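Of the protein chains in this complex, all but one are displayed in their positions.
Moving on, here comes chain A:
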Amino acid sequence: MEISVIGSSQVNLGRVNDVGFSNFSRNLNSKNPTAKNIISKGSNLGQNQSFVWPSKSAVGFIVRACASAQNQAVVSEKASRISRTKPNDGVKLYVGLPIDTVSNSNTINHARAIAAGLKALKLLGVDGVELPVWWGVAEKDAHGKYDWTGHLAVVEMVQKLGLKLHISLCFHASEESKIPLPQWVSQIGESDSSIYFTDRSGEQYKGCLSLAVDDLPVLDGKTPLEVYKEFCENFKSSFAPFMGSTIMGLSIGLGPDGELRYPSHHHPVKRNTHLGAGEFQCYNKNMLNNLKHHADTSGNPLWGLGGPHDAPGYDQSPISGGFFNENGGSWETPYGDFFLSWYSSQLLKHGDRLLSLAASTFEDVPITISGKIPLIHSWYKARSHPSELTAGIYNTVNRDGYDSILEIFAKNSCKVILPGLDLSDEDQPTESRASPEFLLAQITSSCRKHGVEVSGQNSSISGDLRGFEQIKKNLLGENGVVDLFTYQRMGAYFFSPEHLPSFTRFVRGLNQPDQSLDDLPVGNQESVEALPDKNLQMQTT
C-alpha cells in the first residue's frame, strides 16, 4: 500500500481530477502572470522535477512538482482515505507499452511517441503502464552480462510522469517484434536442440526453453532456473530505487508468450481461426526420458514410449476421431489419464519452480509478483477440451485443471494474469466450439476459491465497442477478483482516431458505469445492474 499523491493520481480519472484540477483552478486564481499550470506529482519521489511539455504553441505547458502546504493537505486526506479502503473494491488501469519499447540495441524505440503517449495516458487518468523486459535484450550477448540501459530509461520516463509500472520479465522470444532469445542461448540451442520443445514430427519451438531442462545444466553448466534467478536478482538490484515506488508489480515469464503452457500451436495461426487443437510437445529427448521413467515407476513401461499415437495433427479437427473423440476417445481411458496427468504435472511443476523463484527473489521488495496463465478457449465446449490438454492444462468435463494451477499461485502468493477479458462467445466462430466466457468464469471462480487476485488483459486491440463492453463487464461483474486491468497495447493504432475515442469512452465507462447504460446497446445492461452495492469509485491498493 502506498500512501502518496501518486496513490491518488493512480486511482482513476476522478481522482486525477481531484488532484490535477483542483490545482489548476487554484493556480488560475493565483496571481502568477505566466499562467503556469501546476499538476501535483508524486511527492513521494521527493523531487522537484519540472519539465515543459513540447508544445507548438508559444506558451509552454509547465508541469512542476508541487509541494505547497495546500497540496500536502490534499495528500494526507487522500492517504487516509486510501488506507481505509479495502484493496479489492476498485480496478486499476494500466496500458501496455509497445512490445519493442526497448530495441535490440537497448535504446528506446520511438521515444518521442512514447513520451507523448505516456503524458496523454497520465492525463486520461490511467494508473500505470506495463513494460516488457526481454531476456534477449537485457542479457543478449553473454551469460551474466546484463545491459539495462534501455529499460532503465523507460522506467525513468514513467517515474517522472508519476505513473506506475508493471514489469513483465520475458524469458521468451517475440516473433511479432523480432525479439529473439539471447544470442548465446540460441547458439547453445544450435548444438543442443533438446533444450527446446519438440513435437511429434520433431519440429522444435524456439520461442522459449523447454520446461524439461529447467533443472539441467544445459546453459554453459548452469541450469535455466539458475540463469533466470540471476537475471531476476540482477534486475532487482539494478532497479532497486524504483521498487515499490514506481515498479509496483512484476510478472515472470512462464513459457511461450510468457504464459504457463506448452507451445501446442507451433505455427502461429491467427487467433480463433484454427480448427486444430494443437499437438503435444513431449518429444524432446529430456521429455521422453522423463515420460519413460514415469511409466516405468508406475508399472506401465509400455506407456512411456511416446505421446498418444492417435492424437490429431495441427490442422486436423480434434474431435473427429482418435484421442480426443467426444465419446470413447483415448483421453478418457486409463492410458489417457496417465499421460495427461504426467504431461500437465510437468507444466505445473515448472510453474511452481518459476513462481517460487520469483517470489523468493523479490520477497524483500514491496511489489506484487504474478504469472500469466493462458485463456485457451477454443474447443472448450468439447468434452475433452483438446486445446487445453495439448497446452498442458488437464481440464476436461470430468476434471478441473485450473484448480491445481491456482493452488500453486496461491502457495507462492502470486497474482494471476488472465488475458482475453475482451473476448465474448458470440464473436467466436461456431466451428471452433470456443467459449472464452465460460472458461474465464471457471478460472476466476478458482481464483476466488484460492484467494488469488487477478490482473486482466485484453487479447486484441480492435477498438470495437463490443470488446470494451466485454472488458467492462468482466471488470465490474466479477466481485472484485480483477483488481488491475492492463490494456494491451500502446502503439499507432492505440492513438489512432479509430481507436482512442473508444478507449476514452471505456475509461469513462469504468468510472461511471451508470451512465454508460445510455451508450450500451440494449441487452448489455444486466452486467452493470447485477452489481449490488458497487463501489464504482475505483480505489488503489
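Just so it is clear, contacts are C-beta pairs under 8 Å (C-beta built on N, C-alpha and C of every residue); 3 or more make two chains touch, one makes a residue touch a chain; residues count from 1.
To be clear about the criterion, contacts and distances are computed from a predicted model.
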item	value
Listed names "Prolactin receptor", "alpha-amylase", "COMM domain-containing protein 3" or "histidine kinase", matching UniProt entry of the absent chain	"alpha-amylase"
Contact residue for the chain not shown (choose from A:A116, A:L152, A:L216 or A:V365)	A:A116
Selected from A:P334, A:P429 or A:P501 as touching the chain missing from the view	A:P501
Touching residues on chain A - with respect to the absent chain	13-14, 17-18, 20-22, 24-25, 27-30, 32-33, 35, 37, 53-57, 59-61, 98, 109-110, 112-114, 116-117, 119-120, 123-124, 490-492, 494-497, 500-501, 504-505, 507-508, 511-512, 514-515, 518
